[in-house]
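Of the protein chains in this complex, all but one are displayed in their positions.
Here is chain A:
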Amino acid sequence: MTLTVFTALLSHWRRNWLQFFALIAGLALATALWSGVQAINAEARASYDAAAATLGEGQFDQLVPRAGGTVPQDTYVALRRAGWQVSPILEGRLDADRGRVRVLGIDPLTAPGTMAPVAMNADADLGAFLEGELVFANAETADRLEGQIPQRILIDEGIAPGIAVTDIGAAQRLLEADGQLSRLTLARVQPMGLPPLSAVAPDLTRQPAQDAGANRLTDSFHLNLTAFGLLSFAVGIFIVHGTISLAFEQRRGMVRTLRALGVPLRTLVVLTIAELVVFAVLAGAVGVALGYVMASVLLPNVAATVQGLYGAQVAGTLQLRPEWWVSGMAIALGGTAIAAAGALWKIAHMSILESARPRAWSVASGSGATRLGAVALGLFGLGAGIAIWGQGLLLSFALLACVLIGAALILPLMLRSAVGLAERLSTTVIWQWFWADTRQQVPGLSLALMALLLATAANVGVSTMVSSFRVTFVDFLDQRLAPELFVQIEDEARSAEVETVLRNEAREVLPLLSVETEIAGVPSDLFGVRVGPTYRENWLFLDRSGDVWSQVADEDAVVVSEQLARRAGLWVGDPVRVAPDVTLPIAGIVADYGNPLGQAVMSETLFRSIYPDQIATQFGVRTEDPEALTRILLDDLGLPPAAVIDQARIKAFSLSVFERTFTITGALNVLTLGVAAFAILMSLLTLASLRVPQLAPVWALGMTRRDLGRLELLRSVILALLTTLLAIPLGLLLAWVLLAYVNVEAFGWQLPMYLFPGHYAVLSLFAIVAAAVAALWPAFRLSRTPPSSLLKVFANDR
């Protein structure tokens, strides 16, 4: 019996391949978007971890040569003899035939704990490594090195892409750098009573460990991508829900017949679940594969973006990671369960004597829309409660869910009201029929339109967020990198000399005095700045009171960073004790993205009066000709190249990286809108057969098939337009929640929100075009419906 019933259930899909395709494609696309984004995230994160673990980047203080160049091995030996816990690193490029490889030489005996995670196994003992016989690299890098070096190459996928790790001695031979080192890594804990560094190694300077700022920005980027993936998945789930619901409606007769013929309800429900599990596994596999392709295409951009922005290297090719396979399949099964829950509940509760006729969605009662509207209002109320009283990242996401699901659920009611109004306002009989017919179609199309609503809103929201992020970050770069050159000297004795030269040669010199301190209980940097046009013109405030810089220059106020303000519970106007005997009001709050330390800025004169011994070793320089000034600093003053930083170039590079970020967002925008258009196409095609009995009487009364086709197209465009008009405010609300709640909860700082009306107009146009393209084929098919099919509606013997 089981096989007979299962075959009968499956036969529905064999005869309705379009529905089957819609179901599989909808679920596969949803899974693809989710798992593609997850794959990108997973790959990027794995690469950061590998890079951080391999290089110890950001984890340890380093000793580097003051004047650039290399560290003599003798210096390392002297430091070790003096008791300093340092470990040598030699880094260099090796030109292999199949591309460059970054060779990293380490000493595993002295390397700090988490560095050099070289997989020592049966093939690779420490002795062989120390003797310089082994090189570790991932498969791709190993392939590049094969036959190029005398050492045995062992594959270790934990090594960052493009890097080969070997013993320091082997690295010196490979890089022809005998007796030379790139830098020394300092263990976190050093013995007491060490001789000062300046005494043992005067040519080296200590470079502090990187702060977590880059990681936080990276996390923000990933959070945004994950949110986008989730939204895209929601769009796909609407398609699956629509398809499963429609299939159930069409199989209502079959279900009744099967039960009347003696198939137990339990068997029927179990077999329906089994059928859905098979489909979910099939579609999930296709989806994960599609996601893999999507991620492969997008990953080079992501890699370039994160590498450029944050200095972390991401592999250009994907690895099949078990976690996102599992995540993709789980989301496909979970999504199917969510989408099918309603249909299964109906099967389980359907009376055996219920009407066998498929209830056309088009005649589904308006009470459904009202009920959904009531649920939506409940969700909005819940969302408002969370917005007012809720705290925490999880609740922020709950707020996001309330807003999105609520908006989707209220859509049918709003569309029905809008179309009803148009119906009342129309005067000719054709238009009255058109609007009445459109009102009837709203329930049938509502799931697809909900998908369009979510897709467009997600695009508006994420575009707003990314664009706001871009504007904010560009402003931030303008603010912090406004001086064309940045000069940093090691020798305090030369400060006055350097400043004099700069004053003579540059338009404006901005000495930067700073001390590390604690302000209002928050570890912070206190800066003394020379207030001038650069600060007045470039610094933007999140909040301010009056002429901030005049107050600072007059020693009447300070500027603090958002992090310090939020953590200390201070805001503009509040007094803050910035030094033992100095308490000043806050005149302005500035953004300082990604910096875990607080920041307070006072005038140079006040700073010097509090800390008379502090000497400026850092200078921002405004100049029309950075290159000429750089030459003077290097040639005339003899500063090392590392002392002069061309900030304009850094800024230009950062901006170009942002453009690549947009490429990813743009690609994902197109994909989600494509998925929504697909939902509309599938809904229209599957509803087409139910439309014939509704259209045949109008055709019989004198309207041509071509007119009917045109009106069908117009109907889709109008409904898409109305949906898009609702999607824009929803998208802005979504962006606001992401920026004002999710980001604050996740990272502790709020991004200002900017509006981009031109962008929204283009997105709306795309959405409407997508809907129109989706409606073209069904409309064309309708205009070509043979009269015999229309006449069947009137035949008694059907």
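The criterion applied here is as follows: a contact is a pair of C-beta atoms (placed from the backbone, for glycine too) under 8 Å apart; a residue touches a chain by one contact, two chains touch by 3 or more; residues count from 1.
Note that contacts and distances are computed from a predicted model.
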item	value
Chain left out of the displayed complex - its UniProt protein name, from "Carbohydrate ABC transporter membrane protein 2 (CUT1 family)", "RsbT co-antagonist protein RsbR", "Putative ABC transport system ATP-binding protein" or "Methylenetetrahydrofolate reductase"	"Putative ABC transport system ATP-binding protein"
Residue of A:196, A:262, A:757 or A:786 touching the missing chain in the full complex	A:262
For chain A, residues in touch with the removed chain	1, 4-5, 8, 11-12, 14-16, 253-254, 256-266, 352-353, 356, 797-798
